[in-house]
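A short worksheet on the structure shown next.
Missing here is one protein chain; the remaining ones are kept as they sit in the complex.
Now for chain A:
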Amino acid sequence: MSGTEYTASDLFVERFPDQARIVRIAFTNAFVALGVGALFGVLQALHRTEILRIVESPTYYTILTGHGVFLVISFTIFFLVGLYQWAVTDSLGRRPVDMRVTWTWLGLMSVGTLIAAIAILAGFLDDPPDVLGSELSADVLFTFYAPLQAHPLFYVGLVLFVVGTWLAGFDWFRSWWAWKSDNPGERIPLPTFMVLTTMIMWYISSIGVATAILAFILPWSLGITESLNPTLTRTLFWYFGHPVVYFWLLPAYLLWYIVLPHLSGGRLFSDPLARVVFILFILLSTPVGIHHQYLDPGISEGFKFIVMTNTMFLLLPSLLTAFTVVASMEHGARQRGGEGTFGWLTALPWRDPAFTGMALAGLVFAFGGFTGIVNAGMNINYLVHNALWVPGHIHTQVGTAVALTFMAGTYWLLPQLTGNRLVGRSVALFQVVLWFVGIIFMTNSMYRGGLIGMPRRTAEPQYAFDYEIGVGSVTELDVQLALGGTLLFISTLLFLAIVLLTLFNNDSEPIVDGTIPPALSGPEDSPRILDDLRVWVAIALVLVIFAYAFPLANIVSRGGLFGPDISPFPVVTDLASHPVTVDAVLTLQHGVATATALIT
């Protein structure tokens, strides 16, 4: 593994100043998105629980869309490209072949985000302007499939962003090809291996959403086509919609495998196991998306059952990771004098915010694994599918395992990227623990609320329902949700403040050890075929064809490529011809978006 030849004084910013700049810009974009997304998050928590309402309920969907898109697209993926730029450059020890390509993908991603953000934020205007012949709006949530329709600019922004990520992957592959020709016969350094395998998974999976947008949703939004086949576009969305979860998660895995063992005072337990895990994600992450559609009509139960089986296989890389990462931490603890079956846990560096943040993130991830199994099971999924349980799950996994790891990783990386000492190390420790406490409150409320049938994606969860609750009360759940959301928001503000102050803390020497020790069991212990990426791509494609050819053919044969008829979408209700009840008014007030979102 690379890095061993550098001493602590050889900071990344000193070795690769231009690359450090790229990473800093990508991280800046990520953290701006994090700040806005977190603000929208706390507004939702307070609105849903009726503690503080500063917008009207229909505007809640603008906030909900912004929260989703800014956090799970902008924050996570900008952080990913920054981290991966660091990982490739550091582990190969070389700059990109052509920096113009690097600036191009960073520019495309930034412009794409800006365009999509304008379309989303226009939802706050009382009278949004007409652009390209239609009103600027994008209240379509992160799950932006039909029948919800956004302004074309929203989709254009997303396309530019995704094309930017594709180009970034090409940039990293190019660096690797150049390195390979200089180092024939060498094993791919583990961080670069992780980057390349993640990008292969991303290429295979993001083609689904690209097809959905470019072939169907964008032409429909522009008025070029009159209709589309909603089941087809939903299926194409979820073809991407589950693997994208691993696109968020794998940078966190990279930090757990590469940095966490070092922070623990030890070495990665097994380099070959880490490679196997990333290959398993290439193979298994894509043929599972239909498990998000267990409740969708138009897809046979048989296909759903096959996908459930595929999904359960995905537990394997997660469990392998749990073993390898914890074993690496234990190695560090025992090297630091830890003893006993559990006593070694006390020898870990719990005062280090980077370590503690990542360790707590891993702990939350382990718990989220259980709720993920519930989501993946066809029968139990029916109980929780449209309930608050599901946001509970995503907040333990992406909202903590990923987000908290990214924050903790930033505390380790930032001094190396800026040459500045981290400001407020004890505040940073408080910040990661505060996040952990906040997520416990919030997700406890969400999981329990979900089990008693509280819906997700609505501003008015209590409207016209009485929930039968076994323990506690709905008020207690609301208070927990609002408290958790507020703590998470405060934690985000602390994180952003520490990052900002560190950026300007340029009259200090950083205290950071950037060296990555080699694995206990190194790449020489793994079969060479693990590095033959063509083999894994070929197998992955075969699995994708097996999983998707029949369901897609089935959907198209029944609904047509462009749908039998778009008339149900958007739903139009003629108020004048119906007796107006309070229920009807409220449903309409929240718009068609609410009603349709609730059935997704």
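Basically, a residue touches a chain if its C-beta (ideal position, glycine included) is under 8 Å from a C-beta of that chain, and two chains touch if they have at least 3 such contacts; residues count from 1.
FYI, contacts and distances are computed from a predicted model.
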Complex member absent from the view - protein name from UniProt, among "Cytochrome oxidase", "CopG family transcriptional regulator", "Sulfate adenylyltransferase" or "succinate dehydrogenase": "Cytochrome oxidase"
Per the touch definition above, residue among A:171, A:330 or A:478 touching the missing chain: A:330
Selected from A:352, A:460 or A:478 as touching the chain missing from the view: A:352
Which of A:111, A:366 or A:533 contacts the chain that the document leaves out: A:366
Contact with the hidden chain (one of A:151, A:262, A:395 or A:457): A:262
Chain not shown, touching residues in chain A: 262-263, 265-266, 269, 322-323, 326-327, 330-331, 333-337, 340-342, 344-345, 349, 352-355, 366, 370, 374, 380, 383, 411-412, 415, 422, 425, 451, 470, 511-513, 520-521
